[in-house]
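The complex appears here without one of its protein chains, the remainder shown in place.
Here the chain labels run A and B in written order, and each chain numbers its own residues starting at 1.
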Amino acid sequence: MANDAQARREPADVLHFAGLTLRQWRWLWLALGLATAAALPWTVSNFTVFQFTQVLVYAIAILGLNLLTGFNGQFSLGHSAFYAIGAYTAAILMFHLKVPYFWTLPLAGVICLFAGFLFGLPALRLEGLYLALATFALAVATPQLLKYKAVEHWTGGVQGLTLKKPSPPFDLPLSKDQWLYYFTLLVGLLLFWCAWNLVHSRTGRAIQAIRDNPIAARTMGINTAMYKSWTFGVSAFYTGVAGALGAIIIQFVAPDSFTFFLAVLFLVGSVVGGIVSIPGAIFGGIFVTFIPNISEELATQIPGVAEEAAKGLTWTVYGLFLILIIYVAPAGLAGLLRMLLPRFVRR
Amino acid sequence: MDLFIQQVLAGLANGAIYAGVALAVVMIYQAIDHFNFAQGEMAMFSTYIAWAMLNGGLPYWLAFVATVVVSFLGGLALERIVFKPIQNAPALSHVIVFIGLLAIFNSMAGFIWEFTIKPFPSPFPSAPLFGNTLIGTHQVGMIGVTLIMLALIWVFFRYTDTGLAMRAAAANPDSARLVGVRVGWMLALGWGLAAAIGAVAGMLIAPVVFLEPNMMAGILLYGFAGAIVGGANSPAGAVLGGFLVGVIENLLGTFVPWIGNELKLSVALVLIIVVLVVRPSGLMGQRVVSRV
Partner (left out) sequence: MHRTFRLTLIGSAALALASGAALAQNKYGPGVTDKEIKIGNTNPYSGPASSYGTIGKAISAYFKMVNEQGGINGRQINFISLDDGYQPPKAKEQVRRLVEKDEVAALFQTLGTPTNSAIHEYMNEAKVPHLFVATGATKWGNPKEFPWTMGFQPTYQTFGRIAAAYILKNHPNAKIGILYQNDDYGKDYLHGLELGLGKDGYKKLVVSAQSYEVTDPTVDSQVVNLKASGADVFYNITIPKFAAQAIRKAHDIGWTQVHLLNDVSGSVSAVLKPAGLDKSQGIITAAYLKDPTDPTWKDDAEFKEWTAWMNKYYPDGDKASSFNVYGFTVAQLMEQTLKQAGNDLTRENIMKQAANLKNFRAKMLLPGIQVNTSPSDFYPVEQMQLQRFEGETWKLFGPIFNADGSTS
């Protein structure tokens, strides 16, 4: 990579804004973002910290979907299933086998990696819409499988499993919520860094080549089947780790938490944030965490509607939000930024 | 054996529900090349409009026709107002707009008409057909109406200029434009027709499952399944697929003990995936060949 950068100057090195190159700006933003993220738990209440932990969890799950759909062009409406597998892996390990919570993450990830890979194999034969439907079927079947009699002993059936909230290690002077936030942030940073490297590696270019032109990719000697299946696996890995984190921060898993609705939530976050983007996943996480609350708040402000009745309009406001965002930013919020940025930069 | 026949008939009755929805699903697929997730909620909303008219004292068939017309215009308007401005946005962005519409229709219906289930009248006599207790008259009527709609669609696409133009616009918009087809309006027409078919399906389904804002949530799922099994670009396939899903689901739930009612949906969905893997274009669908 280093040689590459020396050999040819990328646009990011050439474009200027206020005296800094775009690449320098990128680093500046990253540093600012990290500083904000690190300082956050000390400036807001435990509740807000908890909300931002959720943002991070959703962002990781959405990142998994972005890798699959955005970068590899495989559509999925079934990522709630992998999220559920991750969550239940963590919950079962913690509840029945008393495994410490941090060990559950790699296990949840690996199980989902293989689950995703195996699902990816038959999915190879399906294109676009049909793949969407197959994954859709997976999402719909998930809650039913979770409460199936034969696994009830392990999954807790319809009742689900309740977990203990982990305490900070080494007597760190942190509240439980602050610790969970930092823990999630750490995992998240690691995963985002890996995703960034993956996308910008040879493998990443192959993955994107398959999306852009599968036949050309094949002629260039790329084993498309293998790449596609493993992308499915890696994507499931990300979402599975997010699921395990989700179980740990909510301290509860039940079939009702993993309905098709969750898969839609991921998709919404993914597209709204910007599906062919890594930082877009963070916008997506913010959107799915906060916009429902804002919609609820706005619904009560609609003039001429009594407050009780307005409760029923939350989804109307939410739906309008979705449509509006697609109008303003058809390629997601990350895409919008990318589009606006060149207007301010000079060569 | 008696139970087998009963389950098959009950499955056909449910299948008629799925087939009606699948038909609307395929209709929109033919026009815009993807599935409309808001289809179910649109049909539900149309049914409420019919219910409101009936409540206002209109005779059944007048309300029926009026609802179909209103739905057709509504679908048309939806395409012109909501989708035309974003016609160049990526397909996934359209999916998000579908989800937005779904949320809006669902919550508006609950807001206007409450969530208590409402009985919806059937146009068919309530007396059992030929005195049998195996299948209701309404269910038989529903199967009939679905088949009639299928025939009409077939004739429309096969023999009318508009139908041909619509197919051309969906298959190859650029070439269609060159030969003078107004592609934009063909899309809108497809939306209108899909909304109208959905309205008919909704009005036939409501007497069976009762009218409520969430009535289509589960059904749409089966409708998609039916459409996929049969082939997303074949109306006849969609209807066949709908019936197949209904019957197979009932038989699995009844006669395979380890599946039972708990897993019948899951197993039916697995079957769909198998069908897709073996025959990606569905049972009666045509393979679309694309040029590189």
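Operating definition for what follows: a contact is a pair of C-beta atoms (placed from the backbone, for glycine too) under 8 Å apart; a residue touches a chain by one contact, two chains touch by 3 or more.
These figures come from a predicted structure and were not determined experimentally.
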Identified contact with the non-displayed chain, of A:Gln24, A:Thr224 or A:Gln251: A:Gln251
Given B:Ala52, B:Ala66, B:Leu164 or B:Val209, the one touching the chain that is not displayed: B:Val209
Residue among B:Ile219, B:Ala236 or B:Leu276 that touches the chain left out of view: B:Ile219
Subunit B residues that touch the omitted chain in the full complex: 2-3, 6-7, 10-11, 13-14, 17-18, 103, 106-107, 110, 114-119, 128, 133-134, 136, 205, 208-210, 212-214, 217-219, 221-222, 249-250, 253-254, 260-262, 265
Interface with the undisplayed chain - residues on subunit A: 45-48, 50-51, 54, 140, 144, 147, 157-160, 162, 246, 250-252, 254-257, 259, 261, 292, 296, 306-309, 311-312, 314-315, 318
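Heads up, the rule we're going with is that only the chains that are shown with their structure count from here on.
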Contacting residues of subunit B [partner subunit A, same complex]: 34-35, 82, 85-86, 88-90, 92-93, 95-97, 99-104, 106-108, 110-111, 221, 224-225, 228, 232, 262-263, 265-266, 269-270, 272-273, 276-277, 280, 292
Interface residues, subunit A side, partner subunit B - complex: 69, 75, 122, 125-127, 129-130, 132-134, 136-138, 140-141, 144-145, 147-149, 215, 264, 267-268, 271-272, 275, 309, 312-316, 318-323, 325-327, 330-331
